[in-house]
Structures are given as C-alpha cells and as structure tokens.
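Scroll down for the structure; my scribbles are underneath it.
Selected chains only, in their assembly positions.
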C-alpha cells in the first residue's frame, strides 16, 4: 500500500524486478532549474553496478539511465522526474529450483505468504537491482543538498568479518580515499584504511572461492549539514535515516553517533558539551549559509552523531549499518519446497561474496534522499 | 510538516508539551466494534508513569486518559479516536536557566536553530511526556493484533551499563516475568533475569545518588505474528519498526535478530534453514489463523529475527534498542548560553537516572502500532 514510495516532499516511487524489462523511479518534488543530464548518474551508478570488480557479482549490466521526463534543455523543470534503467543480462535459465524451493535468508517464503504468488526470477522485486534507481535518485538528492548548503554524503566500509578499519576522523574522509588506492588503482572494497582494505579483499576472495559469503559494516558521514533539520517527534532525522538504511537489503542494524556504545556509558561521560564555535574545528559554514538563528555554537565532541532530539546540530552526521552476509550461496544448503518437503538448494552462478562494496553508493543515496527531503520540509515551514 | 503523525492505515497524530495543558493523540483507522474504555489504558500508562518507583523521575502525574471521541456504548466506532491526558504536576519554577542555556545532550539548541524559538519549559515537545499518548495508542494497537491473530508484544531490559541479562528464549518471556519478581514484588527495572535485575537496580541507585545517569538496552519481542506482513521495498517491516524505535527519545541504535553480530558471520553459518513446521518448536498458529497460503514451514533458528526481505516469516520478531544515559543531570555540566557564551548548567530536581524502566512500555507501544498498521495494510491488499 504505497509501500513503493519513500520521502515526503522529495519523494521517490520505484518499480521493477530483477529479470523484468527494467527498473524505473519517479522523483517528485525536485526543485526547478537544477542542471541535470544522463551523464550525472554515471559515477554513482558505476559504483553500484554488478561486474565492476572481481569481488562482486559478475552479472553484466551497463545500468544506462534514460531520463523519461522532468528535464528540459538540461535543467529540471520541477515536475515529476522519471528515470528508467533497463535490464540487459537476464540470463535465460532454468528457474525450477528457486521457483519451487525457498532460498534460506531470502524473502521468497515471505512473498508467498503475503501475496500467494511471487516473481521468482532472481528474487523479483527484492533483488538488489531495484536499488539501481534509488542510486539514480540519490544523485539528484546529492545535487540538491550540495547546491543548497554545500552538503555532502559519503560512505565507506568499516568492517568485513573481523577486519576493522581505523578511521580517525569520519568527516575527513574524501571520495578519493574511498574509491582510489594511493597507487592510483581502484579501491574495490571501498575502505579508506588501506591496510584493512587489503585484508578485506583477501577475505572476500577467500569467501568467493569457498562458495561462501561474509558480513560487514558501513559508515555514512554527512558533512556541511546545517543545524535545524528534522522534526521533534515522529520524523526525527534519526528516525528517517534509520528507516532509510533499513529499507536496504540485508541491513540488520543501524546506529548513529556512539550507537550501541552508549549502553555502558554514564551521562556525564556521554553528553557532548556545547562550546562557542571557535572552540571547535567543526565547520559551521553550512548553518551560517542558511542564516541559522543560532550561529557560532558547536560541540566539543560528536558522540551524538550530529543529531539531538531528532534535529541536526550542525555537526557531521555519522551512522553505521550492519550488513549480513549474502544469503545466496553456491554451496549446498538445506531448505524446504513450497510444499514443506525437505530438500537442498544451491544458488548457481553469479553472487556477491560480500555485499559491502556495492552497498556504499546505496547507503549514500538513501541518506542524501532523507537530507534533501528534510531540507525542503525546513524551507516549507521555517524559511 | 506532518511530522507529528505516524503510521499509514493505523495512523496516530500527537500534540502536547511537557508543561502545557496536556497531550492528545488522534488515532485514525481503528476498526469498528472493538470494546474499549478508559480502564483499558491503566496498565500500560502506569508502567510508563513518572513516580512509579524510586528509580524513576518523581514528577507526580496520574496520567488519567479521557476518551474524547471514537467510542460509543463501549465500542470503537471506526471514526477517529482521540485521547487526552492532562498534565498535572507542572511545577511553577524559574526556567531562566534552561531558557537561556542549552542543556547538553538535549534538543534545545536544535529547536532554536530550526524554529528560531522554543518552548523551553521542561523540553516542550521533546519531553518524554509526549510518549504518554503514544502508549495509549499502543493499547489500541495491541488490542487489534490480539483480536486479529493472537499477536502479543512485550519488551524488557536486557542491559544497564555493563550488566547484561541472560534471556535464553525471548519468545518465552511473559508480562509477569517482566513486571513481577518471584517474591511478588514489582520488578521495578523490568528485567526478567532476576539476578541481573537486582544488580541493575543497584547500579541505577548509585547513579541517582551520584547525580549521574546510565545507558542501557531493551529487547522487544512480538509473538504470534503471521508470516506475510510488511512490504518488500521501502515499507519493509524492519524499516518501519526501525523508524518506530528511533522516534523514541534517546535511542541511538536499533538492531533486529542477530543484529550487529552478523558483521563477523559467514553466510553458511548465518542463514536460518527452512524446515517443515513440525521440525520446529515455533508456534505457527498465528499464520494459520490468517489462512496463510504456505502453512507448515518454519525455520530451524531465528537469527533473522522474524523478518526476511522486509516481510515477516511467522517466527518471533526480535529487536533491540540502545538507549543513551539521561542527558539531564543534577551535577554541573559545561555548556553555552544562546549567545554562545560559556557557562555551566545543573538540571535541578526530578530526573530519571536510567531511562530503561519507563522505556519498556513506549517500545511495546511503537512496535504494536507498526504491526497493527501492517495488518490493516495486508487486509487491504491481500485478503
């Protein structure tokens, strides 16, 4: 029931399945006059694309977007903006196995229980292909927040299996740190800690060879975000960001700021102290840009992750998501048929041995969409 | 912008501040014919009420609900149901301090940045008093899911500071385990592990005496939930539950099932194996009640927390929330005035040294509201 839309003022609605003709997104609420062309989508779509490196699925998709509406003479018109990405590599093969058996860890069983039938080809609507158009929508959202207040959203891998990255200052990480190694080669795992990155890649390769998969965690950082975004009760920005990340496949946990680390802390050691802005290295330009009525105030530390009471404080917004290991496995797993008869299943062919490298652009997109939405909401009510 | 509403078909809209006349909720979408009277709210409201024990705030509020509409001759009519809870103990006192200073860890600064002004009396809209009417709405939601399929939602404390409870089977915990000690006295910390409970109470008391506070974690379990609730993309039930918990004050993290534990796991050890229902102790009556088209299937384990691909599987839904230590502290903290001048602040008087005991009914309410909403959504589309 309208479960295919997300956002209130900057609102995306998606359709499409893994092995159907393609995926489409309609974006509503885009401000008019923003320069936009198909080329703008290239960078983020290629970061999400299958086949981009040896450690991701080898399905071959160019993910070429077609703007169907909402752009005229190179600028957004303010009317609904539709983007279509056609599927190309829907291998014709025998689906008998997944048609009749429930893949462990997948939504197959839930679809049947809910709808009484399902599009079993490649997971249908619950395929990660659906996220391609979300990433496209995220590109538009990123443009909006960059134009409005210099906001930027970046994400990177902080853990794969037991290998943890050391990221001293999330707000200092650059897109280049995430995407490129010091030697100029692509950072295919998207972890800015180069030493950890190497080990992560090794571990993922091991999984690939073993026909297994491995979990991990991503961190998302939004910088340049003015204080005052978010609503005090239900549409807290932490609630909307939390929902946004949980809409992504395989996310089992979300935390912001100190996160679960708060459980063992005392209030006196947890609270971030407010200080005059000059006492802090944190850039307050963003808030000043929107003529915040309370300039010049910062916090000494950022355990709160840029959000207090559901409203941004002007500090960097920091979130983390736990991503489970890929459920589809080439090795044999026990399961049942749709008639509840015990059997086994192997997911043949293409799969991601670790979801994290391709998760990064999806997470950025969803966070940017929430921020663009709340920016428009702030303008509506408070400007 | 409509940030005071939550839910799509079972939809609550709230208003009210800490020190204004009171709080009100309008509940839309309530099915007609459900028996309801003011007495039904007593249990859960008293579990949330200030002053209920020595380890919570001593503000004196009876939290007596008045049903303003939507009930006739003891039954819901199907039209909008409004419940008003008046404030009683708004102590007249000098607010000068919090009017001019930003309390660390609070939304004060964000309110000013967002709106340019704020109701500084007791935190205004960001006070926990706002949750009183959510708990009332939760009572209605609990009735709906109990009537429809025998669904039940319970929550309890699993950690305070470093003290962890041992809960062997979340689905086996009863309301009595949560609320009452074996000796018949009230379990004021709401942790069913009695040994841990005693230590938690001790720790919270220590904090109270020290003028400090302590964080903790709560677990929420929903049992008797049929398979097939939730939407595959944006309104995944994990996304809506995640948002629901993040709308509660002080929540910094949410995880379901194995949660952040998935990060270090391999797919082969993480996936829950589907089995014929007779292979499992899990009760499938709920799903059968709604004539699920795939009866007789269960999972061997429940690392997935009752949700796969955003849709319920018929297993118990298990979530956890990390709750930060209370920000208001009687001890002195550094901060700044609204003019960015350094100063100090002490929050005098009543505060919760640990938020967890009163968090429990709030968490139950929000989870029940999401489940009632998705139940109505399922009925609309799939029945």
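Letters A and B mark the chains as written, and numbering starts fresh at 1 in each.
Here is the rule we go by: a residue touches a chain if its C-beta (ideal position, glycine included) is under 8 Å from a C-beta of that chain, and two chains touch if they have at least 3 such contacts.
Not measured: the values here are computed from a predicted model.
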item: With 2 chains placed, the number the full structure-file assembly comprises; value: 4
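Just so we're on the same page, only the chains that are shown with their structure count from here on.
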item: Superposing rotation of chain A relative to chain B, computed on C-alpha atoms, to nearest 5°; value: 180
item: Distance between the centres, which are taken as Cα means, of chain B and chain A, whole angstrom; value: 26
item: Contacting residues of chain A [partner chain B, same complex]; value: 1-6, 8-9, 14, 102, 104-116, 125-126, 130, 159, 161-162, 207, 212-217, 226-236, 238-247, 249, 251-268, 270-277, 287, 292-297, 304-305, 308-314, 322-327, 329, 331, 333-336, 338, 340-342, 377-378, 380-382
